[in-house]
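A single protein chain has been omitted; all remaining protein chains appear in their positions.
Then we have chain A:
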Amino acid sequence: MEHYNMNLTLKVWRQKNTDAQGHFETYPVSGISSEMSFLEMFDVLNERLINEGKEPIAFDHDCREGICGACSMHINGRAHGPWAGTTTCQLHMRAFKDGDTVTVEPWRAGSFPVVKDLTVDRGAFDRIIAAGGYVSVNTGNAQDANNILVAKDKADAAFAAAACIGCGACVAACKNSSAMLFVSAKVSQLALLPQGHPEKKTRALNMIAQMDSEGFGSCTNTGACEAECPKEISLTNIARLNREYIVAGFSYEK
C-alpha cells in the first residue's frame, strides 16, 4: 500500500460543557500520514493546539483496537465515519485524500447529552442493562458448565448479538435516536440461551420500559443502525426483541 501525506480541513464541534452553546471550529491540518489512525490525527491536532496555548479537543477513546466502545465520533455525517464495520479508532487516514474537508461531531441524541466537545454521556445504556440485561445468578450458584447444552448455531447467534460494544452508534445513526439495536442485542443474546429463559419476559418488558423512560425514540425500521454498527449487529435482533416483547406483553402474569 502506497503511503502518502495529506492536508485536510477539519470542522470540529466545540462545546465547553453540557449547558454551553456549541459551535463548529475550522482547523487546517497538514502533513497527515495515510498510515495514521483517525484518532492519531486528532492527537497531532491536539498537540498543536496545546503548543499554541489553546484547549485541545475532548473526545472519548480508550482501547484503540475497536472493542471497548468508548470512541464515538460522527464523521462526515456517519457514525464512526466512512468504513463499514469499523470503529472510529480503527478508521485510518487512508480513507481520506489530500484536500478533503472532514466534519466531526459528537453523537447527536437527546439521551446522550454532550459532556464536552465530542464527548457524550452514555450512562443511559448502563441503566438499561441494570433494568434486566443479565441472568440472576449469584456467584457460587452455578452447576457444572457442561450440564447446560447449547446447540452450536444458537450459541453462535448469541455470540454474534453479544459482540455489541455499547458505543451508541446505532442511536446516533437513527433519525429517531432509537436504542432498539442496542437493547435487542442483549435481549437476543439471553433469549437464545437456556440460561436466559426464566427471566425472558420480565427482561424484555423492563429493558424496554427503561429505554423509553430514558427518552430514546421509536424504531421505524429504516435500518440505519445496522448499516452503521461497527460490530455489524443484525437487524434480526430487533425482530426477535419485538417478538419477545409482544409475547411477554400478552402472557406475563403479575
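Please note the rule applied: contacts are C-beta pairs under 8 Å (C-beta built on N, C-alpha and C of every residue); 3 or more make two chains touch, one makes a residue touch a chain; residues count from 1.
What we mean here is this: contacts and distances are computed from a predicted model.
Participant: With one chain of the assembly withheld, which option in "Fumarate reductase/succinate dehydrogenase flavoprotein subunit", "Branched-chain amino acid transport system substrate-binding protein", "ATP synthase gamma chain" or "HTTM-like domain-containing protein" matches that chain's UniProt protein name?
Facilitator: Answer from the UniProt record of the missing subunit chain: "Fumarate reductase/succinate dehydrogenase flavoprotein subunit".
Participant: Which listed residue (A:Pro28, A:Pro82, A:Gly110 or A:Gly123) would be found touching the missing chain in the intact complex?
Facilitator: Per the contact definition at the top, the residue touching the missing chain is A:Gly123.
Participant: I'm checking contacts with the chain that's been left out. Which of A:Met36, A:Ala227 or A:Ala248 qualifies?
Facilitator: A:Met36
Participant: Which listed residue, A:Gln90, A:Ser184 or A:Asn237, touches the chain dropped from view?
Facilitator: Of the candidates A:Gln90, A:Ser184 or A:Asn237, A:Gln90 is in touch with the missing chain.
Participant: In the full complex, which bits of chain A touch the chain not displayed? Write them out.
Facilitator: Contact residues on chain A toward the absent chain are 1, 16-17, 33-37, 39-40, 43-44, 47, 49-51, 53-56, 58, 60-70, 83, 86, 90, 92, 94, 115-116, 119, 121-123, 125-126, 129-131, 133-146, 148-152, 155, 158-159, 162-163, 165-166, 189-190, 193, 195-196.
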